[in-house]
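Yeah, one chain of the complex is gone here, protein chain that is, but the others are all in their spots.
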Amino acid sequence: MAGPMKMRATWANGFTDVRVLMTHPMETGQRKDPDGNLVPMHFIQTITVQLNGKTVVDCQVSQGVSRNPVFSFRIKGGARGDKITVAWQDNKGDSNSLDAAVA
Amino acid sequence: MFGLAALGLLKPLAALAAWNKEAFGAKTADAALKGIGISGAAPTRDVLIEAPEIAENGAVVPIEITSNVPGTTSIAVIADKNPFPLVAQFQFQDGAVPFVKLNIKMGETSEVRAIAQAGGKSYVATKEIKVTIGGCGG
Partner (left out) sequence: MRLVLPLVLVLSFPVWGQDSKNQIQKYRDMVAEGSPAELFEIEGEALWKKPQGPNNVSLEKCDLGLGAGVLKGAYAHLPRYFADADRVMDLETRLAHCMVTLQGRTFKEATARVFGTADRPSEMESLSAYVASLSRGMPMAPGTSHPKEKEAYELGRALYVHRAGPWDFACTSCHGAEGKRIRLQELPVLTKVESARAVAATWPAYRVSTSQFVTLQWRMNDCYRQMRMPEPAFGSDATVALIHFIVVNGKGEPYRGPGNKR
């Protein structure tokens, strides 16, 4: 089961800033575990950022993104109380999402 | 593992372009760029890469990219010397600003490129980031 996500969305001066943290190993498939076996690839591939249900950022990412990824995005507009949804899906088909209200 | 329908996300994710396996699997920056349909990106000062010149650890290298090229619809991030140079690509629409901050992995000191696409053309900025290792490992 996917680990916790955390998100902060704040509005200031006409822009909505979103910072989202995700729990994910982002394994490259090149790392060896303590027994010497290769840990298989396991990483987020797609992420969507939605404002009030409408996709505003579409991301494709790879194992080149750091473990427990943190992303910042910016949207022109939005308003306090609007809903931001960030959803991800990984190469194993696991997924997770989180909503936050713009503060 | 939750089904997409259970998360109520079936529609939005189904509408996404499939993950670009070819581009992300490319082993050179040129092949990666080709995989995302970019050729002849013009060097520009209108794409800004904000990042430290030295990373204390290659596992996490913070990079902030802003494109001031009018009409930017996407930003791609490439780390030339990574085993798979294409790290990420972001598409912006409906008010999203062409801006992103993310942490990337770098295996060694390398040029990092940010490529913005706008109006059918592409624009590139590069920055060399030195990767070192800090501390005693503890």
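By written order: A and B. Residues from 1 in each chain.
The rule is simple: contacts are C-beta pairs under 8 Å (C-beta built on N, C-alpha and C of every residue); 3 or more make two chains touch, one makes a residue touch a chain.
Only a predicted model underlies this, so the values are computations on that prediction, with no experimental measurement involved.
Asker: One chain isn't displayed here. Which of the visible ones does it touch?
Answerer: Checking the complete complex, the chain left out touches A, B.
Asker: Which residue among B:A51, B:A88, B:V112 or B:A125 touches the omitted chain?
Answerer: B:A51
Asker: Among B:E64, B:D80 or B:E111, which one is in touch with the chain left out?
Answerer: Of all options in B:E64, B:D80 or B:E111, contact with the hidden chain holds for B:E64.
Asker: Please give every residue of chain A in contact with the chain that is not shown.
Answerer: Interface residues of chain A facing the absent chain: 3-6, 19, 21, 23, 25, 66-68, 70, 72.
Asker: To test your reading of the contact rule: which positions on chain B touch the chain that is missing from view?
Answerer: Touching the chain left out of view, chain B contributes residues 50-57, 59-60, 62, 64, 101, 103, 132-138.
Following the convention adopted for this analysis, only the chains that are shown with their structure count from here on.
Asker: Taking the mean of the CA coordinates per chain, how far is chain A from chain B in Å?
Answerer: 14
Asker: Given the complex with chain B, which residues does chain A contribute to the contact?
Answerer: Interface residues on the chain A side: 1, 15, 26, 28, 30, 45-46, 48-51, 54-67, 69-78, 87, 89, 91-97.
Asker: Mind pulling up the chain B residues that touch chain A in the complex?
Answerer: Spelled out, the residues of chain B in touch with chain A are 1-2, 4, 7, 9, 12-13, 15-17, 19-20, 24, 59-61, 64, 79, 82-84, 86-97, 99-105.
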